[in-house]
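Every protein chain of the complex appears in place save one, which is left out.
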Amino acid sequence: MYYPSKLRSAVAALLFVAGIVAAFQAGYFGKEILVEIALYALLALSLDFLAGFGGMVSLGHAAFYGIGGYAYVIMTMEAGVPPLAAMALALVPCFAAGWLLGIVTSKVRGIFYIMATLAFGQMIYVFTFQNRMLGGSDGVAGVPRIDLTAIGIDMNDPSIFACAVVVATGLVYLVFSRILTSSFGRTLVGLHRNENRMRALGLSVRWYKAMASGLAGTAAGFAGTIAAQHTMFVSPGMMDWTTSGEVLIMVILGGLETLIGPVVGAAFVVLLKHEISEFTNHWHFFIGVFLIVAILAGGRGLYGSLEAGVARLTRRKSEREQEPGKTTAQKNPEAGNA
Amino acid sequence: MRKTFMASAVLAAALTLPAQAADYKVGLLLPYSGVYASLGNDITAGFNLAVEHFGKDLGDDTLTLVQEDTEVKPPVGLAKARKLVLQDKVDAISGIVSSGVLAALRDFVHQTETPLVVANAGNDQMTGERCSPYIIRVSFSNGQVNRPMGPWLVEKGVKKIYTLAPDYAAGRQMIEAFSKSFTEAGGEIVGGQFTPFRKTKDFGPYLTAAAASGADGIFVFYAGGEAIGFVKQYGEFGINEKMPLYGSGWLTSPLYVGAEGKAADGVITSLNYSPSIENPENERFQKDYMAAHDRAASEYAVQGYDAGRLIVEAIKASGGDKAAFKKNLSKVKFSGPRGPLEIDPATNNIVQNIYIYETKVAEDGSTSQEILDTVEAVRDAPNGCQMN
Amino acid sequence: MLTDPGYLFVQFLNGLQFSMLLFLLSVGLSVTFGLMNFVNLAHGALYACGAFIGYSIAVWTGSFWAAFLLAPLAVCVIGAVLYGVLIRQVRSAGPLTQVLLTFGLIFIFLDAFRVIWGDLALGVSAPTLLATNIHIFGQTYPLYRLFLIALGLAVYLILWLALERTNIGAMVRASVDNAEMASCLGVNVERLFFAVFCTGCLLAGLAGVAAAPIFSVYPGMDLEILIPTLIVVVIGGLGSLKGAIVGSLLIGMLQTFGQVLIPQLAGSLSYILLGATLILRPEGLFPARAH
């Protein structure tokens, strides 16, 4: 079960403050990287919601990123919807696609679910790639940004834009944190732990899976609408299945089923990629090695290891304070997660 | 990857009297990882060779290069372009292999008024309806390379053609340009297909269909790995014995023709460059490139070479005035390995010769290109381009 | 054109040839899937290994046949090393861990290929003996492709005999059906899995070197073949030879005739088939394990 523990909240707050500071202090390229991190963080935390908490490991998450981006583009550039409204409306097809995918795959589990989502993602990718109305392989350029000059905010200022993206990421984090502590979140974790039992207890499993898939898709789509405004451009490349794979890597390297871990993972992978590509073009190799080492080291990821370490310390401390033999089993937030 | 290259000369300073000296910074934005990495490396090698050849007498001016990897991902390309312009404060960007990256960059360079010297990406629109005074293309447009083949084939008695190309923007533009000029000249397109891009490895089904179409020949656009697979399979099915193969020159690029084997023999293609062009510039270019890299320079390398030369010549012409440099980029004219080049003021696309050549494969497997015809000074129609 | 039997027959051969390639790739993957629930996304990378190593051997020795024999063995050794160093440690972990570990391997292989063999696409010539074409129904068809079809069928036959008629085959089938039970009956499931895994790698390498003369050899070829292979495995059903061959034929024929008859849909047809299979028969057409 998810609890917004002190450690989690502290790390989240720290990252948020660091993001805001970076938005104003970093160089231009630093701001680019910051937005990239925030976008991946949105994808990673929503995938963690689905895969880590809900047990639905998806390789089609990038498709929603693309659906959100393209929906925003179609609405603003073809239908003439004002950008702010388009951002909200673009989430509708994302939720709908996620919900449908959830319904259709509700009986599909494990590797079959991975394959089903991969197929879904590839179908959306191929459809967009071949559809000349949607710009085909070249995508669509000239995407407008939302205009908040009415309230004195200039989204074309890189610092303001980066700051807005960090705030948006923070809000989405809070929303998912809240959803995970809600009845629905509890139910989702229960479904992950034991779907059969949930069914036996009288739950209509598929609606919950559909909802989880829809919510994760909405968040990924939201990231897509931001990405479209950030680069002022959308292309089918957004939806490549390897993007989904990279997001999954971030989730794992950060810490599965911790919500904040994937954000850490996104920052880590993006920064690592940029650092490595300073001196070699073969950054794939190093990410691959990191990933394998992280998995062989227990698969808790960076934040997950920190959390486990802190839990061990506090346990030792409380054991010392209590008389030997009187210790009761601790509630272990990591239990069943290793 | 970031490599810095300095080229400056003190010697020339005494001879000329520039009004002022300027330190130029140029960003090379190319794929150094991913599927187009080899193209990025060739263009960079060509660019560096041009700086070596022509950049020795810059006077008090200096030229610094900053390399950035686009990974063939438009968002990455745009992020790197922003970094180059906003952080490194480059005076111009050069490179760009894929049209997708070019499309992503177009508005940004236009708005920031950063000159972009395109060294490969051929999307027609970028020097057509979406042209910009800041986008100067020294490579080619997709239409430019393919248009001359239409009338040429009709003249040689080829009346019916079957077309094949990968299903993406460039593939479609190439085939459309050819089909238009071919039918206008009196030819007939009897059929054709667009094959799923980078998902088609087995061309058997398409070749079988082409062979059964009753055409006089096949016209295709394929590049890289797809070109190798296509030409080899064309030979395997024995179609080379009854139906000639035509296309845009990447099909039989010197980079890949060795791997294509006997099947490439007799394939006739058109391109803006062939290593066998005979002029002193090409001789020098090929010789020095060979000395530095131990292989013949490709059509990508020559584009990098000419992009580099264009930038260097513009610097020389500007006397340390950066505003003049921006304007001079599109005014540079020279005769290079590809023959005479100039930038069309109507579109900012290059005006250049297109070479129609036949690939010859000798018994020992060595390949050569025989230029059959040179279509001089091919210029694109404005296609809706309005410079402002 | 579409009523010309010769034309259709050649397209059928094209489909069969592609199916056989998919079969060589998918059968090893399917049985490792079925036997130990092990998900190996790096299977495509092993295929690419076969092609690259085959290329080098062919260049060094000047003989395609040397490459044809040695490259699969080399890939088998690479597979064995991977197994010993990495895969053994995660083979009982969940699919997520396995997907990610093998995804990491894909990344590593990708750059390794680029460093060793460069970025340019490479070509391998078919052996002189087969580098010709024959005439069937008034159509020309490359002999090498017929050889590929024969190779696929031969491998199918050998595997079928091995699975149905030998002790080891019986052990494999029993272990796929119920590993716990099989290990109670004295089958060393661990060793069996290792053997099956290596055979899968051998076949992937064989597919790579056999495909090299038709397709070119380049970094990224592994990802391009991986997805169709996974689709075959899932449609066919995990762990069964029958599933692998039927799935391969379905996808191979669907792709080939899709390209010819409905080119607009050719890119998505196999995904549609996969989606439909997962909805209607989530376990695939012929799963080895009755559920």
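Per-chain numbering from 1; labels A, B and C assigned in written order.
In this text, a residue touches a chain if its C-beta (ideal position, glycine included) is under 8 Å from a C-beta of that chain, and two chains touch if they have at least 3 such contacts.
One rule holds in what follows: contacts and distances are computed from a predicted model.
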Looking at what's absent rather than what's present, what does UniProt name the missing chain, "ABC transporter ATP-binding protein", "Hydrogenase maturation factor HypC", "Phosphoribosylformylglycinamidine synthase subunit PurQ" or "Acyl-CoA dehydrogenase"?
"ABC transporter ATP-binding protein"
Considering the entire complex, write down the shown chains that touch the omitted one.
A
From A:Ser159, A:Thr181 or A:Thr280, residue that would touch the chain that is not displayed:
A:Thr181
Out of A:Leu203, A:Leu272, A:Leu296 or A:Val310, point to the residue that touches the absent chain in the complete complex.
A:Leu203
Even though one chain is not shown, subunit A touches it at residues 1, 178-179, 181-187, 189-190, 193-194, 196-205, 208, 215, 328-329, 331-332, 335-337
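The rule we apply is simple: only the chains that are shown with their structure count from here on.
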If you average the CA atoms of subunit A and of subunit C, how many Å lie between those two points?
33
Between the Cα centroids of subunit B and subunit C the separation in whole angstrom comes to 37
Whole-Å separation of chain centres (CA-atom averages), subunit A against subunit B:
39
Per-residue overlap in subunit C, given as positions that touch at least 2 other chains
114, 267
Considering subunit B alone, which of its residues make contact with at least two other chains?
33, 37, 167, 196
Which residues of subunit B touch subunit C in their complex?
33, 35, 37-38, 41, 167, 193-196, 198-202, 204-206, 208-209, 211-213, 224-225, 227-229, 232-233, 236-239, 241, 255-256, 258-261
Which residues of subunit C touch subunit A in the complex?
33, 37, 39, 86, 89-90, 93-97, 99-101, 103-108, 110-112, 114-115, 223, 227, 230-231, 234, 264, 267-268, 271-272, 274-275, 278-279, 282-283
Counting only contacts in the complex, subunit A reaches subunit C at residues 51, 57, 59, 104-105, 107-108, 110-112, 114-116, 118-120, 122-123, 126-127, 129-130, 241-242, 245, 248-249, 252, 256, 282, 284-285, 287-292, 295-296, 299
